[in-house]
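A single protein chain has been omitted from the complex, and every remaining protein chain is retained in its original position.
Right, subunit A next:
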Amino acid sequence: MKVLQILDQAFRTVVEEQDETILWLIQCMQKKVELNDIDQIQLLLTGQAVYYTQQKKQQPPLKIGDWLQTQPANINKDIDNLISSHIPVYVVYEDLWDRGLEMEALREGIQVVNREQLVPLFEQADQIWHW
């Protein structure tokens, strides 16, 4: 089964969960998927989530009173983990352009697609999970 994960929301629950929850979910499922040659996970970043392709800083730790967060989310590492696990990661060019991000350097290994190219990308997937 080939599943295209579409991540549109950015920074959802990142502070309190210390993770980008969908990137975390994908990394968990990949441990099962990589056990065979039939299954594949792909990731398409759209909307606000396109910022993940070029984010440079780690999430700042939260401080509440004397309590200081010690393990803030690291979205850069999550994205790098996906790429090193051979999960294809795509980003929509127009969504970068809409946000003035189209000229910024992307993380290595991310593939840029335009909106016209979404049709074949969708059609090659068995299921599409839009988060």
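Rule of thumb we're sticking to: contacts are C-beta pairs under 8 Å (C-beta built on N, C-alpha and C of every residue); 3 or more make two chains touch, one makes a residue touch a chain; residues count from 1.
The rule is short, and it goes like this: contacts and distances are computed from a predicted model.
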Protein name as given in UniProt for the chain not displayed, "Cyclase", "BNR/Asp-box repeat-containing protein", "tRNA 2-thiouridine synthesizing protein D" or "Phosphonate transport system permease protein": "tRNA 2-thiouridine synthesizing protein D"
May I ask you to list the residues on subunit A that touch the chain which is not drawn? 1, 3, 9, 12-13, 17, 21-22, 25, 28-29, 31-33, 39, 127, 129-131
